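Some notes on the structure that comes next.
All protein chains of the complex are present and in place, except for one that has been dropped.
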Amino acid sequence: MQDTEKAAPDFSSWSCPLPLEGYPTIVMGHGGGGKLGNELVEHLFLPAFRNPALENLGDAAVLELGSGRLAMSTDSFVVQPLFFPGGSIGELAVNGTVNDLAVSGAEPKFLSASFILEEGFPLAQLAAIVKAMAEAAATAGVKIVTGDTKVVERGHGDGCYINTAGVGLLRSGLSVGPHRARPGDVILVSGTLGDHGMAIMSVREGLEFESQIRSDCAALNGMIAAVLEAAGPAVHAMRDPTRGGLASTLNEIATSSGVGVSIDERALPVRPEVHSACELLGLDPVYVANEGKAVFFVAPEAADGVLELLRAHPLGRDAARIGKATAEHPRMLVARTQMGANRVIPLQIGEQLPRIC
Amino acid sequence: MCLAIPGRVEEITSDGVIRMGRVNFGGVVKRVCLDYVPEVEVGDYTIVHVGFAISKIDEQTARETLDAFRAMGVLDEELASEEEVLARAAARPQSPCPDGSCSISPQVPEPAKN
Partner (left out) sequence: MKYLNEFRNGEIAQRMAREIRQAATRPWKIMEVCGGQTHSIIKNGIDQMLPASIEMVHGPGCPVCVTPLELIDKALAIAAQPGVIFCSFGDMLRVPGTEGDLFQAKGNGADVRIVYSPLDAVELAAKNPDRQVVFFGVGFETTGPANAMSVHVAKRRGIKNFSVLVSHVLVPPAIEAIMSSPGNQVQAFLAAGHVCSVMGYWEYPPLAERFKIPIVVTGFEPLDLLDGIRRAVIQLEAGRHEVENAYPRIVRYDGNQAAQKLLAEVFEVTDRAWRGIGVIPRSGWRLSEDYRDYDAEQRFQIAGIHTQESALCRAGDVLRGAIKPSECAAFGKECTPRHPLGATMVSSEGACAAYYNYGRFISAEELAGAGSRN
């Protein structure tokens, strides 16, 4: 039931095709730093991620970053299945770290990419993942400049795990952070909620269903740069609501900043199909993961401008105003329900599970 | 108990042992067992719990129920302004202890409200 997009590697250009062609899957030797490992670097990673820093193939990449403060972020990606409607672990690995840097107010520049592969993992799948990473990096305007590959024995890994770390240059004059939200701030979300999580659910064993839902996985740095360019200091807090969904992000900011957060459920943008899929499995869209959305806490006088800017951007077409920070009920997220009543939306304990009750 | 949601039957098949179908829940389609609703045909709506249709939705009755709901309290609206009612309800926070017997320490209330 995996929606595998296989891009078979073109072995004709490989200098020593026999070992690789003879092994269409990953073997322990690929992680050994010897000939097989070098084959992978030379014929798979380098051509895909092509850039001068990488091609030096030193133990470390030597980079020019300009002056100013740096931001650094890292994340590991262990998603199952590896390929899902709208993307793969490859795009996630690149965009996830790019976005973490972007919401911190930094311009992402360079990424590292480390792979932990399971013995027996098909090379064709690795090639597809690497291709996806290269495309995502190009779209985001970042370079993958260093990396590593290790191989674990069959049965000791889920096919492929990826870690990416990234560095970026912080914009000067910004003081944005989860602790900087203030009562009165308007809360904006850049688009529809729950797309990624439900796309994964739709291909998850035991729960799968047919739908048009696709992951929203995307690099947000361009859109965020446009917002910061225009509104700068009026943006107090920014976050991308990944695992745990909007609810987790808003709770974190509320706690960090010591403000109350008040949202209107009627204003939350959710695709009808995502809504239906959530109903089917008994899930609440506010807790479902996103991989291409940002939440902004903006000074009220700048809110309309930022919203317009977001909507003008391809990734922000469905942007919406969803609520505000308040001095009431500090550190709590409260939502006005469709019924006109209020409910507290707490931090979820662990992953949200489908229910029958 | 009982998360069951309404869906429209798109296709009916048999897997050799039981009557199965594809049911469309607002754009999401799932394979569902239709063995318990022999009267249901393609185009009908049914309520589905854990992959099983347990009842046909009587569409006529559904419409009548909705009409009855819509008619409720309509005359009274002339007496209280809509805004007043909505505002009052919206301002009321959620409280599980309407008689105030909760021993949980409450938040310090804010004196001024917009």
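The letters A and B name the chains in turn, as written, and every chain counts its residues from 1.
Going forward, a contact is a pair of C-beta atoms (placed from the backbone, for glycine too) under 8 Å apart; a residue touches a chain by one contact, two chains touch by 3 or more.
What you see is a predicted model; the values in this text were computed from it and never measured.
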| item | value |
| --- | --- |
| Chains on display which the left-out chain touches in the complete complex | A, B |
| Of A:H196, A:H275 or A:K324, the residue in touch with the unshown chain | A:H275 |
| Residue ranges of chain A at the interface with the undisplayed chain | 205-207, 266, 272, 275-276, 279, 281-282, 284, 329, 332, 334, 337-344, 346, 349-350, 353-357 |
| Touching residues on chain B - with respect to the absent chain | 1-6, 8, 17-18, 25-26, 30, 33, 35-38, 45, 47, 49-52, 54-55, 57-59, 61-62, 65-66, 69-70, 72-74, 76-77, 80, 82, 85-86, 89, 91-104, 106-107, 109-110 |
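Definition applied: only the chains that are shown with their structure count from here on.
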| item | value |
| --- | --- |
| Distance between the centres, which are taken as Cα means, of chain B and chain A, whole angstrom | 33 |
| Chain B residues touching chain A - in the complex, by the definition given at the top | 1-3, 5, 22, 25-30, 49-50, 86, 89-90, 92-94, 107, 110, 113 |
| Touch list for chain A against partner chain B, complex | 202, 209-213, 272-273, 275-277, 279-280, 282, 327-330, 334, 336, 340-344, 355-357 |
